[in-house]
Structure formats: C-alpha cells, structure tokens
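Down below is the structure, laid out as structure tokens.
Yeah, one chain of the complex is gone here, protein chain that is, but the others are all in their spots.
The block that comes next holds subunit A.
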C-alpha cells in the first residue's frame, strides 16, 4: 500500500491552486460573484472556476444572509461534497446577522451550523476583499490550517444538535416529503 502522506504537500499545493467554487449564490452577495469571474477581476488566474455541481467543488462561498430555508440547502450541499472542502463566509450577515440582527428568519451565526474557514467583513465586500480572503484561504490550505471539514467530522454531534434545534428534528425527511400532499391534492383536482 502506498503511503499517501508523502504526497500530501503536492496535494495541498494542487488544492490551493485549483479551488472550484459551487455556484450557490445566497442573498445579495450573489451579485458580487460574476464580477469576480469576468474580465476585470479574473479569478480564473488562480485556477478558480465556478462549477454547478455540489459533488466537485472545494470552496463554498456563503454570499450573504442565510434564512432557515436556505440553510437546509446549504447543509445538504455542504454534506454532498467529498472531503477537503472549505467555506468562505462573505459579507457581514453570516458573521453576526448584519443588518438582519433582529429578523426572525435570518441566521445570526453561520458558524453554529457549518464550519467556516475564512470570514470577510463588508456589506458588500469589494471584489478585492474577496480576493484577499481567498488568498488568506490559500495560505491556510498550504499550512494545513483550513480544517473546517475536519472540524465538522469531529464535532458532528454539536453541529447536528444546533441544526436540529433550529430546524426541528428530522427536517431532512420533512423537507423531502413536503410537496407530496400538495401533489396528491393536485392529482385529485385534475382527476375530477
């Protein structure tokens, strides 16, 4: 059996140089994503590519406020990716709720539900600020400090407890079955 730990520096270098971003645009920060990718602030220089699939990404940008409804999707998308995956919280809202500090349906601290590696403050942060955050993340990956995925595995009970407290026990099943009664009603209406 090959000892893959020998290759870890190579893999860390590759992880640093090819961070694929899942195109999950939460809230108003979604409008700051296209300028990052297009001609002026070209993030593809650093090997960063937007990718629509939750199975292939390495970097998850939470761009803006998170409602409980979105949080369900964020958790599912986070758990779908294979392991070295990093989360970059972008804007003020994932840090402490931002201007939605007294809203009944905005998450105040994202860090309670999924592990965050790098925060960027600002409402909205400039593309330069996002690039700075990504540069920080790259350094952390190289040093092996970006270990959100490891923390999520080790402290899964804690994260799971927080998620269940907010969203209610068994929210995954409930979410999946939510539309079935509605579809049944629809069918009955069409039948008669």
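Assorted remarks:
Just so it is clear, a contact is a pair of C-beta atoms (placed from the backbone, for glycine too) under 8 Å apart; a residue touches a chain by one contact, two chains touch by 3 or more; residues count from 1.
To be clear about the criterion, contacts and distances are computed from a predicted model.
A chain of the complex is left out here; the name its UniProt entry carries, from "NADH dehydrogenase subunit", "(2Fe-2S)-binding protein", "Ferredoxin-NADP reductase" or "CO-induced hydrogenase subunit K", is "NADH dehydrogenase subunit". Take subunit A: the residues that touch the chain left off the picture are 7, 10-11, 14-15, 17-18, 20, 23, 38-39, 42, 44-47, 49, 51-53, 55-56, 58, 81-84.
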